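Just one protein chain is left out here, and the rest sit where they should.
When the chains are written out, they are named A and B in that same order, and each has its own residue count from 1.
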Amino acid sequence: MFKTFGIRWKEMNSFTYKRAANEAEAIREVADNRSAKFLAGGTNLIDLMKMNVQQPSELVDINRLALKKIESIPTGLRIGALATNSEVANNKLVQEGFPVLSEALLAGASPQLRNMATVGGNLLQRTRCYYFMDTAFPCNKRVPGSGCPAIPGFNRIHAILGASEHCIATHPSDMCVALAALDAVIRVEGPKGARSIAITDFHRLPGDTPEIDTNLQPDELIVSVDLPSSAFAKRSGYLKIRDRAQYAFALVSVAAALDIKNGRIEAARIALGGVAHKPWRSTEAEKVLTGAQSNAQTFKAAAEAALRGAVPQNHNAFKVELAKRAIVRILNDVSGRRVGGAA
Amino acid sequence: MADASRKVEINCKVNGEARTLQVYPMARLLDVLREELRLTGTKEGCGEGECGACSVLIDNVLVNSCLVPVLQAEGAEIKTIEGIASGEQLHAVQEAFIACGGAQCGICTPGMVIAAVNLLERTPNPSEADIRTGLAGNLCRCTGYMKIFEAVVRACQKQNSEARIQNPE
Partner (left out) sequence: MQTIGRPVPRKEGRDKVTGQARYVDDLIFPEMLYGATVRSAVARGRIKKISFEGNIPWDEFTIVTAKDIPGENCVALILLDQPYLADEFINHPEEPILLLAHPDKHLLEEARRNVQLEIEPLPAIFTLEDSLNRKEIIWGEDNLFKSYKVEKGNVDEVWQSADFIIEGEYETGAQEQLYIENNGVIAIASPEDGVTVWGSMQCPYYVHKALLKLFGLPEDKIRVVQVETGGGFGGKEEYPSMIAGHAALLSWKSGRPVKIVYDRAEDMASTTKRHPSWTKHRTAVSRDGKLLGMEIDFVIDGGAYATLSAVVLSRGTIHAAGPYSCPNVRIKSRAVATNAPPHGEERFAESNKTSRQKKGMGFASFMHGAGFTGSGEKYLESVVGAEATADGRVRILAASTEIGQGTNTIFAQIAAEALRLDYDSIEVAKPDTGAVPNSGPTVASRTCMIVGKLVESAVLGLKQTLSGSGLLKENYTQEDFRQACRSYIEQHGALKSYSKYKAPPGINWDDEKYEGDAYGAYAWAVYVAEVTIDTVTYEARVDDFVAVQEVGKVIHPILAAGQIEGGVAQAIGYTLFENVVWKDGRMINNQMTNYIIPTAADIPPIRVFFEENPYAYGPAGAKGIGELPMDGAAPAILNAIENATGASINHIPLMPESLIEALGGESG
């Protein structure tokens, strides 16, 4: 049946709400209640609660925590988990040192949503699979073991890499694809202390537990995303292919970063979006690129390598070809950009 | 700790007026504006943050009020379509929407006007691309957007010429 009428704040199984005064309090609150959730921008969580897809028993509002700063650190840049997408995209340090991140953020959502959505929340976005979003259907991600109607159903927007027989959903974030190409490190704090998670280890493939999106523990709070400075980060860009010009999720997207010296690629990063359950870093493509001449032939070989393991579904074989073409296109683009005076 | 099923007190400013509200903390700002304050100019088009009909300004930041729990409004200044005109005097954007045919069925219009007002505050001389991307979060099914772009340009010209009169170079 249908979702409706906003958050059901008055019904019997109502949830509790708490505004956390500091990080320790927020973490303690969520640690004590397994079905509690942190609430930041709310652009995804509130929508999912309204649709009855997620039903936390407690919301811990972290919006007043001091986690909004974007600042230089010795190794690069530190972005607070509560910085909004708009703030990050329009930040000078980001635009100069990590252009792919700014481009990816501006390629996503609408001005209103970018003003509300935070970096931490963006990392935890849920899939836009139609079947996941509609409680009339079974879904292994929503109700473990209930089945995956996307596999026999309409799966144009679904995964071509790393899927399992239990789930073929894709991760919808543009930002995370950029982070995967930037070797981002996610700093989190939990009841057992702080730890750092490499972006490639942050999200999971579905396997036989598609209900778990990430390796973040439920009681861990994302505090910042650290970006190491590098030559390739400066020469980086994002290409998103989608059905309409603004404000649509990617059919496929590519974040590419290159360090080129005298026509030779010293270092490369390639990550794909819209193709897998997580932002898909392609070390295969990077191997082809690293040490090779920066030219069209190399880019084509890299694209082939990136998609070699692709397994399309009934309605999305086109994504394989589209992804290859997108890789070549963005590599051409990025390799030709002027970076710090050198082409 | 607040029980989400119990009302709490919120203090904020709405269209310049200080308000104390007794609300459920997780009520959508949209519903509080429409039902508690009877400010029905803010519309619900989709309830999922997609269409922008519920756009309002919170501390001058454009947001979709259907996705904002009212507790986030504590201490904030909220501006809705009802607060855009100064009494009987319409805002330049509102006048331009009437003159250029920027409103047809009118349901997206309040959100579109708010987004346009905010765009011109942030970008006093927007390019066509600025207008297009600045309004991309407000869907309109009637106009094909042409008359809305014209209205924004017209309002911009009027504001700039008034600014010149006030501050002659």
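The working rule: a residue touches a chain if its C-beta (ideal position, glycine included) is under 8 Å from a C-beta of that chain, and two chains touch if they have at least 3 such contacts.
Bear in mind the structure is a predicted one, so any value in this text is a computation, not a measurement.
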{"item": "Left-out chain, listing which of the shown chains it touches", "value": "A, B"}
{"item": "Residue of A:I241, A:A256 or A:V334 in touch with the missing chain, whole complex considered", "value": "A:I241"}
{"item": "Contact footprint on chain A, counting only the chain that is left out", "value": "1-6, 8-12, 51-52, 110, 128, 130-131, 133-134, 136-137, 149, 153-154, 156, 239, 241, 243-249, 251, 315-318, 321-322, 325-326, 328-329"}
{"item": "Residues belonging to chain B that touch the chain removed from view", "value": "34, 39-48, 50-51, 53, 80-82, 84-85, 90, 94, 97-110, 113, 131-133, 135-149"}
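In the analysis below, only the chains that are shown with their structure count from here on.
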{"item": "Gap in Å, rounded to a whole number, between the CA centres of chain B and chain A", "value": "29"}
{"item": "Chain B-facing residues of chain A, complex", "value": "4, 6-7, 9-11, 14-19, 39, 42-43, 46-47, 50, 59, 61, 63, 109-113, 115-116, 245-247"}
{"item": "Partner chain A, residues of chain B touching it in the complex", "value": "1-5, 24-28, 30-31, 47-50, 52, 55, 61-64, 66-69, 71-72, 115, 132-134, 136-138"}
